[in-house]
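A single protein chain has been omitted; all remaining protein chains appear in their positions.
Note that the chains are named A, B and C in the order they appear, and that numbering of residues resets to 1 at the start of each chain.
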Amino acid sequence: MPTINETQAQIVEDFSFLPQWDERYAYLIELGQKMDPLPEAYRIEENLVRGCQSTVWLHRECRDSQVFLQADSDSLIVKGLAALLMQVFSGQPAEDVEKTDLTFLSATGLNKHLSSQRANGLLAMIDEIKTFAKGCAAGDL
Amino acid sequence: MPTINETQAQIVEDFSFLPQWDERYAYLIELGQKMDPLPEAYRIEENLVRGCQSTVWLHRECRDSQVFLQADSDSLIVKGLAALLMQVFSGQPAEDVEKTDLTFLSATGLNKHLSSQRANGLLAMIDEIKTFAKGCAAGDL
Amino acid sequence: MAININHIRNDFPILKTTVNGQPLIYLDNAATTQKPQTVIDAVTQYYTTYNSNIHRGTHHLSNLATEAHENARKTVQTYVNAEHDHEIIFTRGTTEAINLVAFAFGEAFVNPGDEVIVTEMEHHSNFVPWQMMCERRQARFRVVPFNADGVLKLDVFENLLNDKTRIVAFNHVSNSLGTVNPARQIIQMAHEAGAAVLVDAAQSVQHVDHDVRALDADFYAFSGHKIYGPTGIGVLYGKQSWLDAMPPYQGGGEMIELVTIDKTTYNKLPFKFEAGTPNIVGPIGLAAAIDYLNTMDFNDIVAHEDDVLEYGRQRLLEVDGLKLYGNGKHHTSIMAFNIDGIHHYDLGTLLDTKGVAVRTGHHCTQPIMTALGVEGTVRASLGLYNTRADIDALVTGIQKVITLLGR
Partner (left out) sequence: MAININHIRNDFPILKTTVNGQPLIYLDNAATTQKPQTVIDAVTQYYTTYNSNIHRGTHHLSNLATEAHENARKTVQTYVNAEHDHEIIFTRGTTEAINLVAFAFGEAFVNPGDEVIVTEMEHHSNFVPWQMMCERRQARFRVVPFNADGVLKLDVFENLLNDKTRIVAFNHVSNSLGTVNPARQIIQMAHEAGAAVLVDAAQSVQHVDHDVRALDADFYAFSGHKIYGPTGIGVLYGKQSWLDAMPPYQGGGEMIELVTIDKTTYNKLPFKFEAGTPNIVGPIGLAAAIDYLNTMDFNDIVAHEDDVLEYGRQRLLEVDGLKLYGNGKHHTSIMAFNIDGIHHYDLGTLLDTKGVAVRTGHHCTQPIMTALGVEGTVRASLGLYNTRADIDALVTGIQKVITLLGR
């Protein structure tokens, strides 16, 4: 399994083949749609992450100090963003998830280009994942 | 005795001979210093007109429906302005004082050039005079 | 005499920019409007030639700045047809104007058990300040609902009004529905019940009737940035009798007559409500914006905007699965909608790649969204520079998004 930074590098490379933003969004949406569907049982209040404009369900598991994530969103673009976060983080050692900087967002220009990260809930998702990873790494979970 | 508007025209003409503002202020100050001194008895609380920056004493009398005014100020420039108002209004029929527009202030540029009329209390003086004239013309005084 | 739309578009430099390689189609005017060159120039000229603090200066620059500031007040007074210029109070925006009234009117006139009425179609800025005031003053907060067409239920309003109603606050035009509320009727009903009225004119002052005396509004609030003026400036109009009877809101420079350690007395209107150094350049830029509007006949602006609006509504309704919100008889400048199976955020984001700027979300009107049963909408909103061509670009963009999403 590639490391977090290897995955990030791969994402940046993938995006570099798509110079137009409408292509990039189409790609993002495709990524989202290819994600494993979130089991109905995980679509619960405590998994809700609210952005201003869209709703994300984020299921977190901590096993053997590793973080496992599943997600869904009512917005296809946000779901695509969630898919990228899953690729980068899910299955990784909790400590790495907690400590590794997310570089692909700025390297792809996603952070600048997407409407404010508050609006789409991306920041909130990242926060939740980091906090969870911290607890997982510390053996609190 | 010249009318209010004749006096105003005279003032505008006098100022037109003084193109420089320092000359105009010197002239204003001279006018103030030539005014009859305000009797000590008139230097009382009820004659006080407060600007933000200077203090004016304004004594008002109504006789035979005519308005008679005397004034003083701690600021020489404001005293000069008061002197102009005395020239224009004092001894005039109350009705004329109430009704005639003050045109010399804008015609001489004094209104624009002087710092805000609130600061020097000029507006407050004019208000007081107009209000007094109204009462005097109506026979209330 | 129609307005000359090409001239107008030329006056707004930002309309020549491109976004994502496409010409900008700016349809987010209810959020904020673009500025004509004359407004930008007024701002630059201020900073370059006569920037100074105002009202108390004894020097030339201060006189120039004070004069420009107070002339701006008169320009606003004339535009809204207020009786006195001191009834015009400069604030940061609509929100601050409403907070000012909610606080100061509340302190003076609202007591435990009294009632305050707003509507279900208010912007949060005309909702939350009243909630907060009601909590502080222990008053009852009452809300007039609207019907499926986005029209206020005046019969419910009539029933809510009673002799405990102290103030009614409503928006003349809803920023989420585009509904034009029957302001005169609402105000008359409130007055008959003995209540004061605040009109939130943030979305109306630039598009519809804005004569505070014809409306007989007690308070009237709007934002400069939504009427082609600068950011950070708004207006509160209030009838002198109310303003005189209210305590000040903020304390500080300018709003003071005399300060001693024991006692402070307040300055007269409008300064009593303008504490601290104001946004000096704000009114100057706002006046430039109003002067710009005054170069045209306001009826021509309305006619143009209404033409584009009706064209837009019609073209949007041709889109398969599109639902328009706010379908009462009277509306202006705002088209809010959703398309079956497409998330508003996705639609807005993808339209942006076509250079089309719309807004998505709840538009700071969560109670409206709750009433409509949606999380958010897409909102296209017009300014005087928009054209039927902008609508065509919007609809073409929407069609492309639908294709992309394979719906």
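The working rule: a residue touches a chain if its C-beta (ideal position, glycine included) is under 8 Å from a C-beta of that chain, and two chains touch if they have at least 3 such contacts.
Computed from a predicted model, the values in this text were never measured in an experiment.
Taking the full assembly into account, the omitted chain touches A, B, C. Set against the missing chain, the residues C:H60, C:R140, C:K164 or C:K400 yield one that touches it, C:H60. Within the complete assembly, C:I98 is the residue of C:A68, C:I98 or C:L269 that touches the hidden chain. Residues of subunit B in contact with the chain left out of this view: 20-22, 25-26, 29, 52-55, 74-78, 114-115, 119-120. The set of subunit C residues touching the chain not shown comprises 13-14, 17, 19-20, 24, 26, 28, 31-32, 34-35, 39-40, 43-44, 47-53, 56-62, 92-96, 98-99, 102, 120, 123-129, 131-132, 141, 143, 223, 225, 230-233, 248, 250-256, 258-261, 264, 275-282, 345, 348-349, 351-352, 356-361, 364, 366-367, 370. Subunit A residues in contact with the hidden partner, per the touch definition given at the top, are 52-53, 112-116, 118-119.
We take it that only the chains that are shown with their structure count from here on.
Subunit A and subunit C have Cα centroids separated by 38 Å. The distance from the centre of subunit B to the centre of subunit C, each centre being the mean of the chain's C-alpha atoms, comes to 44 Å. Centroid to centroid, with C-alpha atoms defining each point, subunit A and subunit B lie 76 Å apart.
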